[in-house]
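Let me begin by handing over the structure; questions about it come next.
With one protein chain removed, the remaining protein chains of the complex are shown where they sit.
Here is chain A:
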Amino acid sequence: MKSRTMFPQCRHGSVAAALTIALAGASLPVFGDSSKETVREPAEIYRQVCSHCHAPQYGVGPEITIAFPEAAWEARGNYIRMTVRNGRAAMPAFREAKISDSELNGLIRALVSGELDDAPIVKE
């Protein structure tokens, strides 16, 4: 599942043309969130965001997919949440706009339980 919302692919700028018409004059306010947020699966977030630094073959950041004993899940989860939201040394902070709270909860569960331990290695 992907996070983006997209217009169907179209050719020769037909979406752009449609937008031009819709925004001609461009002053009619549209209130409220017009996009439906989709929640990405933990493996997808790991692939799109985390793996580029944390996958073992890169070694930019430490490995994060190794399972923890269940007794340590809460503490480990809090550590991950704190690190993702605040950053740590060279690791950037990731905002709610990038990884939503519900996505982060799912990602943490998958990381601490080892569900992503065999996540596919990124290969282009």
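Just so we're on the same page, contacts are C-beta pairs under 8 Å (C-beta built on N, C-alpha and C of every residue); 3 or more make two chains touch, one makes a residue touch a chain; residues count from 1.
We adopt the following convention: contacts and distances are computed from a predicted model.
Peer 1: For the complex's missing chain, which UniProt name, "Tripartite tricarboxylate transporter substrate binding protein", "4-cresol dehydrogenase (Hydroxylating)", "ATP synthase gamma chain" or "SMP-30/Gluconolactonase/LRE-like region domain-containing protein"?
Peer 2: For the chain not displayed, UniProt's protein name is "4-cresol dehydrogenase (Hydroxylating)".
Peer 1: Name, in rising order, the residues on chain A that touch the hidden chain in the full complex.
Peer 2: Listed in rising order, the touching residues are 2-7, 9-17, 19-21, 23-24, 26-35, 48-49, 52-53, 58-60, 85-98, 122, 124.
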